[in-house]
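Just one protein chain is left out here, and the rest sit where they should.
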Amino acid sequence: MHQQVVLAKGMVLMAIIVNQNTKVIVQGITGKQGSFHTRQMLAYGTKVVAGVAPGKGGITYEGVPVYDTVQAVLENHQVDATVIFIQAAIAKDAVMEALEAGIGIVVVITEHIPIHDELEFISYARRKGAILIGPNTFGIISSGKCQIGIPPNQFFIPGPVGLVSRSGTLAYEIAKKLAAAGFGQSTAVGMGGDCVKGLTFVEILKLFEADPETRAVVLIGEIGGDAEEEASVYIKEMTKSVVAYIAGKSAPPEKQMGHAGAIIRGGRGTYQGKVKALSKAGALVAEMPSEVPEIISKLLA
Amino acid sequence: MHQQVVLAKGMVLMAIIVNQNTKVIVQGITGKQGSFHTRQMLAYGTKVVAGVAPGKGGITYEGVPVYDTVQAVLENHQVDATVIFIQAAIAKDAVMEALEAGIGIVVVITEHIPIHDELEFISYARRKGAILIGPNTFGIISSGKCQIGIPPNQFFIPGPVGLVSRSGTLAYEIAKKLAAAGFGQSTAVGMGGDCVKGLTFVEILKLFEADPETRAVVLIGEIGGDAEEEASVYIKEMTKSVVAYIAGKSAPPEKQMGHAGAIIRGGRGTYQGKVKALSKAGALVAEMPSEVPEIISKLLA
Amino acid sequence: MRIFEYMGKELFNRFGLPVPKGKVVSCADEAALAAAEIGPVVIKAQILSGKRGKSGGIRFANTPAEAKSIALELLGANIRGYLVEKLLVEEKLAVDQEFYLAVTIDEGAKSPVIIASNQGGIDIEEVPENRILKVHTDVELGMYPFIARNIVRRLGLDLGSQHGKELVKAILATYQVFQEKDAVLVEINPLVFSGEKVFAADAKVIIDPDARFRQKDIPYVEGQTETEKLAQDLGISYVELKGDIAVMANGAGIAMSTLDILLHYGGTPANFLDVVGGTDTETIARALEILLAKKPKVIFINIFGGSTRCDDVARAYAKVKKKGSGIQVPVVIRLVGTNQDEGWRILQECGIKAYTDMEEAAAKAVELAVHAPAGSSS
Partner (left out) sequence: MRIFEYMGKELFNRFGLPVPKGKVVSCADEAALAAAEIGPVVIKAQILSGKRGKSGGIRFANTPAEAKSIALELLGANIRGYLVEKLLVEEKLAVDQEFYLAVTIDEGAKSPVIIASNQGGIDIEEVPENRILKVHTDVELGMYPFIARNIVRRLGLDLGSQHGKELVKAILATYQVFQEKDAVLVEINPLVFSGEKVFAADAKVIIDPDARFRQKDIPYVEGQTETEKLAQDLGISYVELKGDIAVMANGAGIAMSTLDILLHYGGTPANFLDVVGGTDTETIARALEILLAKKPKVIFINIFGGSTRCDDVARAYAKVKKKGSGIQVPVVIRLVGTNQDEGWRILQECGIKAYTDMEEAAAKAVELAVHAPAGSSS
């Protein structure tokens, strides 16, 4: 097993963004996804203090009181974070509702939200100084403390590895492999699979860099976009080691977004480019998912 | 003449918002109003560093270089403030242009701007942390130092009185009477005659309260709205004396904005209500414009 | 600019806010026909005034004959100072509950505000403040369904009920009218539940006159006197009063102050006229002609030049004086500010000396009015 982090006297094990005290609400708690994952979150120990479902205010679900609106929740509870399980066409309304109410952490699970809607709520989150995770993310899990979202949580055990991923299932895959090798995660964050995202690699890496519980970071990327190239710029400055895995080595070049996409990206986005940028910045790049725990083993041995 | 303000060693005479160093641009410099008042401002000594007139970039007017856009000005000049002489239908575009470019003081002379446009640019000014004076204002004049806008400046002489007014012509009227009685103004600010305003009485009073050059403040209000009632709340806290004059004593009750207006105002807006609120807060209320210099005389004797 | 109830309801209809079935009529036979088609109806005088009900402007008819007789009575009548030219003949709703709903602008907060109450009806101003919701919106954020849901919830309605859902939609539609039509007020009193549906039973809509250039589909409503209309066409602000001293000033503040001072000295103003900043010789001349047409005892021009320039004012005076019948009533001119020297010179050429102090000039105007020969007033 990995070495215990040496803690200053009185200091508790930390995590980034969410921890055992984070009070969470679920928007869309009565829907298929919302209700299922509320049970999972509760089982994991997440402090789910309330749910929101317009028109269903007054009922309770798994012991959690349900309200009609976020404002109604806030009249009765202290809330730190919300998780959005609202269908894509009306998700923007729910995200705006949470942000406008002043909730500081908004986790948007919903996929297929129109990108123009995403641009709007990401911009509003920035104006409100809120952390927005996603959209189209598995959420965030601070191992053993708090899970917000949909990750299958049995593989997320406490430990020294920070994990951030563009892909949900690849994050689970690698978390499971890490757990099998004896390495738990301080926190795992799903950046989200859509082309625009609230929190990005750089912001998440900065939090891991500052988190005393995290000793190394695993970054899971994909071809397309330039998030990994941007991350590389910050990785250069980090004191903690970063292990990266990039999916899509064998994929045909993505269908171009006209010349405009090429102009904006300036040639970034390919597997080779990402691996090169990350390696140059000092990240250790795994060829296969199974190599990630091997590299972490060496680093944290 | 009034007594000189005692200044700390090395301290220069001050004013609020603008002074002799304020670098000003004129948006709409080639129009009838813009060109006329640019000459007046230059004559007063205002540092008009550039003008904006789309399609006329490259010319000079009264020695002032003209540019196509605000951005083009900023590529060549340092700018502190702008004054907008752009026709109402497209004024929002010009105000947004100035705010987006980061100009910190925006004086909107234009009248008849649609109120929904005003709401938008006032909100954006707030977000950008900019001071917006107006719309539908005569502007601002720090006597002997800088005039931004359209006041007939011969009556604005340096002195210890701060002046803020909802009405342009009444401000001139009272400034002239004050000057005739030997009292100049530190700064005179036109709050603007429209129902929504950028800077309001309270914000301006706070600046006067903090300005060492200002010894007393003249507030010129009107019936309607609740700006004077709001101001009264702050006047209570002020150390400096406030002399108020409210126009509209004889006016028939204003045509109501439905019940909604009444609900929002909660009975405020009448002459009597304003005078009562101001008096209760310790302001000295003049019955006629000519009483203002009389009261000031007694206060600053 | 206020528009008639039926015009407001046409707007509501366009934005998906249900209104009762109805017809606008301008003769009694049409009213009978509408009643025959609709059934029991409410007949509403289309005038730009509230309190129509209390003044007999809202009536009920069960039969076409009744509708005809009520229409005959209302059409051409004068209600609260307004001539009734059109009637709205509307389906009489079975009212289950009445709400008050409005969107307007809160000057102090510098933002739109939604006002709602479950105590709708004619006497909303009597409703205690804690029964009236006021919800401000952020203009950059805009309107969202969640804002409407919170209002409906706070009105005590079940968001899951048909009524709750309909009310959310009604609030969104009302806000949309406010936003897209450059309204300064959209007021619905009452908004009613009738059966499963929500209806705007009344419509008070005021459009920002400064936005008329981009709201060309909004019908223009004339609720003014001939002179007020003439003034509006000139872009100047004019209100008729009952005195004998015609007043012209520049700026709403100084114009109001001028009236205050005239009254202070014992005079009575014939009007409020603000030439508004930046007008030219021609406009000021036409404004002066409006005042002359009123045949006052005295004309008092009180100008403190800012964007209005003294020379333009003087030239306007000279122009009118030279034209046609000239100026037959005494004129007191107070003229200072921008280009005052040139203004004074022009006036001097016309044989008139400008005052510089407005109190002094006002006192003179009052004196002249008091001593004017009888019969020269309108």
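We just call them A, B and C in the order they show up, numbering each chain from 1.
Definition applied: contacts are C-beta pairs under 8 Å (C-beta built on N, C-alpha and C of every residue); 3 or more make two chains touch, one makes a residue touch a chain.
Quick caveat: nothing in here was measured; it's all calculated off a predicted structure.
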Full-complex contact with the absent chain, from A:P158, A:P212, A:G248 or A:G273: A:G248
Absent-chain contact - pick from A:T38, A:S167, A:S186 or A:T214: A:S167
Listed residues A:G193, A:P212 or A:G273, member touching the removed chain: A:G193
Residues from chain A at the interface with the omitted partner, ascending: 32-33, 37, 40, 88-89, 109, 111-117, 119-120, 122-124, 127, 138, 150-152, 165-173, 176, 193, 195-197, 220, 222-223, 225-227, 230, 245, 247-251, 256-264, 266, 287-290
Absent chain, residues of chain B that touch it: 54-57, 68-72, 90, 93-94, 96-97, 100, 124
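The rule is short, and it goes like this: only the chains that are shown with their structure count from here on.
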Chain contact topology (line, ring, star, complete or other): line
Chain whose Cα mean lies nearest the overall Cα mean: B
Separation of chain A from chain B, taking each centre as the mean of its C-alpha atoms, in whole Å: 49
Cα-centroid distance, chain B relative to chain C, in whole angstrom: 28
In chain A, residues with contacts to at least two other chains: none
Chain C: positions in contact with at least two other chains: 138
